[in-house]
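Apart from one protein chain that is not included, each protein chain of the complex appears where it belongs.
So, chain A:
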């Protein structure tokens, strides 16, 4: 892994962190915690491997005691809480999003990007987050879905769209996944 890849990984870990502290993108009345937007972005801008590592790095920063989650919390406490499953799902979510993005890179556009973000950033996240929620909180699976997935659907769909719009633009102006050298030369 080149130093450039490390810098990109560190950058997106920081992006996810800052998205937690600055709710800069507010669409509609529902305050969207923008951190899963960062997870989708990491996958769709950096690709599977670097996206996975950058989200993992973000979680490491949270674990070592930085208050980077959107609620201003951090430390190991959050990994013992009922929402731990969502956090653990994030690196995988970025990986799946990134893998799909790389696989269909030549045809990437906002619509496809949104599909990839939904599969990675929502399906994967709920598949892991909801059962863990049920286990830790002693809830049945149905109850966990009711309280841990349904309320987030509209917000997450909006984030999937925004992340796809950004990723499609970045792909046009500064593609990181494919031939980054040429993009730098023409900068």
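Just so it is clear, a contact is a pair of C-beta atoms (placed from the backbone, for glycine too) under 8 Å apart; a residue touches a chain by one contact, two chains touch by 3 or more; residues count from 1.
Keep this in mind: contacts and distances are computed from a predicted model.
In the listed set "FecR protein domain-containing protein", "Aldehyde dehydrogenase family protein", "peptidoglycan glycosyltransferase" or "Energy-coupling factor transporter transmembrane component T", the entry agreeing with the UniProt name of the missing subunit chain is "Energy-coupling factor transporter transmembrane component T". Across A:39, A:125 or A:162, the residue that sits in touch with the chain not pictured is A:162. Where chain A meets the missing chain, the touching residues are 1-4, 6-11, 13-15, 17-18, 21-22, 24-27, 41, 45, 57-58, 60-61, 63-68, 71-82, 136-139, 143, 162, 165-166, 169-170, 173-174, 176, 180, 184, 187.
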